[in-house]
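Missing here: one protein chain of the complex. Every other protein chain is in place.
What follows is chain A.
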Amino acid sequence: MDDKNWEKVENIIDDLLQLPDDQRKSYIEKTCGDDIQLKRDVKELLHSIFESEGWLDDPEEYKRDFYQELSDDEFKAFDQSLIDKKVGSYTIRKKIGEGGMGSVFLGERTDGEFEHRVAIKIIRHGHATEQNILRFRREQQILAGLNHPGIARLFDGGFTEDGYPYIIMEYIDGLPMTEFCRVNRCSLDEKIKLFRKVLRAVQYAHENLVIHRDLKPGNILVTESREVKILDFGISKLLEEEESLNITRTGSRLLTLKYAAPEQIRQTNITTSTDLYSLGVMFYELIASEAPFNLEEQTRYESEQIILNDDPVKPSAKASSNRQKNILSGDLDAITLKAIRKEPEQRYRMAKEFLNELNNYQKGLPISARNDTFRYRAQKFFKRNQKAIAVGVGITLLMIGFASFYAYRITQERNIAQIEAQKAENVKNLLVELFRGNDPITGDAESMSLDQLLAEGTDEIINRDLEPSVKIELLLTLTTIYQNITQFEKAQQLAGESLDLSQAHFGENSIPVAESYIKLGGLEHDLGNYREGREYFVKAENVLDETASESNPLYATLYNHLGLSEEQLGNYESSHAYFQKSINVLKNQAAVDSTLFIKDIKSLARGYYRIDNYQKGDSLLLAALEASRSFHGEDDVITSSILGDLGMYKMTQAEYDEARNYYNQSLQIKEQVYGDDGHPNYTATLTNLAVLEKQLGNYTVAESLFTRTMKIDEKLFGEEHPYVAMSKNHLAGIHFERDEYKQALELQEEAMNVYLEAYGEDHYYLGAVFKNYGNLLSIMGNYEKVESYFERSKSIYEDFEETDKDTFAKLYKARGEHYLRVGKYEEAARQFEKAADYFDEYHYDEYKRASAESLIKMAKAYVELERTEYADLILKDVKSRIDTSSALANHPNIDKLFSETVDNLSNRLH
């Protein structure tokens, strides 16, 4: 640039920097005119300004890098000066490595013939203050105690004459793990094998409360004989400055960022899972041949931000070939990503967990890092058994194999039999477990074949001539499987076979018969036939009373089922008692069936809520939630159903946001487990969420939720199921709110018929249904049967002790409106008066309005009856309510009704 031009250039640039982007070009043209040199200089500098953005902007970091360059050189000279010096009883021979804290030397000591070689680490920084020395010695003691073949021994430590701390360690002749694998072209299996050795060593150290805090390939050497040796265990803590000791952290600048966990960058709590993160990164590198994050071109700050914020891609995404991609995707992806989660609590917390996952992976067992979906488990299940079982008939053969275990038990000696029985039990549990999450069985080629296999296996079992007890066991297991995948008909058929066989072989009074009854009852219950279900349970109870002792665990299952039946049938006291009995039986067992126990607690909680003891209910449910989370897991179906219950009871306590939150948590798990086709457990919660939205007046949302629920339930159970009816019932309510009476009436009628079938005409549920139906008929002008429906509704309400006054109030109001319509004004006035009285006992705005509305309508009835003085008095009362209550002020419906009635009245008066 020409110096003469500089001033001009600078001025133009000043102007340009203050102009918006799009005006710059024309400004340059305008101001530079024909001066080509000036124009070029301006453009060049402007370009350079934008191109250099960010450069020199972080002087602190710039200098840090610069100091580093300087010190590197200084230390080189320092290191050189140490050669041939004595440290402890060793002589320093040569430098073999270099790190942020100092350099590592080869030391030798000659004891007569025997030459002893060690690695000596001399720390450049750090000062031999009295305190430091004390602490150093203390830490050194702990580390010297670490005695594991996978961890390099710490022999000695101290301070050199110049006051530099040193450490004398076992000398390892090996390669860093990543390099070793590269040089030796290790297979994936070999890599995992080596890595497991690392994990075992780390586990040992962690169990001795020592955290490494700087694990990286350079610290993990593999010797020629494939022994793994971890160097520098706990060294970073040993060398930590005194002041930073209170918080467990390490000078983060010393860390190799590549393997540093987010919490190390944030300098928050360092725990064992910090080490596991570093190992996770290394594992990633081992299997994907690349680190999770590319930090090479990044500044320190940028790198830190990447580690803190960026999500790593799956290792399989970095695979160089399709073959490798296939191997990595799935389990290894999941394991690796879990190990390097940002949140420490989401990672493997102990080396053992990581180790178990790798063990499971290598054995083909399910790993915990993957979601518990049906498909995944099924895949594992068949993959694992491929070797033992001919492909294609997997489940059939497995079943037969299982059966033969039982046969074996009968003929062979006892201890072997027990082992085999245990195996059989495991197989059975696995099968049930496998199908508990109902993934889409239909519509997917992969699962179709599974379905096929299951069907074939079932036929095989039915047709085979098996030992009866074995066959019964298998039939009942299959029943549970079919029940879980909601193929109730097939399940019933199998349970029926089991019952027949049990009766034929063991007689009516036998445990297998009782078991079969319980199964059959459970199926009826699932199908919404609660009374039929209860009949089976009562039969089962009779059989058990004859054959089993009081403490038989089967009683716990039976009582749980009976409790559920009674609950559905509205016999809440007896239901509550059954759940309590079930828990009592469970408590007397040596080994508690935790799942049943949790279910019982959950049911008991329901009982407390029902009698408005929310505190007790909440505490039971929260206890169940905690138990289930630790026993079943965070994402388990049972955990999710407890969350769903919590939502429901929060809803009844009008804590809507909390309720919605619980529902969503529950639904999230269920969606994951059950997939798109849904499951009764899923639709139950979906229904409740829909009810919540309806209650809050979000009708559009509620409508779509109900419709979805209804469709899923229809597919699962058919149209005649009470669940489907329930959705229809609510949808009718939504249409009612929108004044779409015709649709409302249709849906209400459909729902009513199903309810009548399922619950019988005296059931409490029918009270509201009859009332709504009557109300709709009346609105539609179809007066004939209205009164009889209202009467039926009233008698159900009256029979049921717990009926609340607002329920009656709503009925009275609907009745009053009907009488108003048909011109029975005396009756109308009476109904409205009762309605208003009952509504007045509540303080909800909604009820205040309902009460005012009833009163106005009552006045209206009196106007019709020409009893104007009454009407006037009532309207004055309403007027004073409107003037003093915010719930009533400016409410369009009330206002309209009120002024209409006042006009009406004054017309009559004049």
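One rule holds in what follows: a residue touches a chain if its C-beta (ideal position, glycine included) is under 8 Å from a C-beta of that chain, and two chains touch if they have at least 3 such contacts; residues count from 1.
In this section, contacts and distances are computed from a predicted model.
In the listed set "Carbon-phosphorus lyase complex subunit PhnI", "Putative xanthine dehydrogenase molybdenum-binding subunit XdhA", "Amino acid ABC transporter permease" or "ECF-type sigma factor", the entry agreeing with the UniProt name of the missing subunit chain is "ECF-type sigma factor". Among A:23, A:68 or A:899, only A:68 touches the chain that is left out of the view.
Among A:258, A:525, A:721 or A:735, the one in contact with the hidden chain is A:258. By the touch definition given at the top, chain A reaches the unshown chain through residues 3, 6, 10, 13-14, 17-18, 44-46, 48-52, 55-56, 59-60, 62-76, 96-101, 104, 124-125, 176, 179, 216-218, 241, 244, 251-254, 256, 258.
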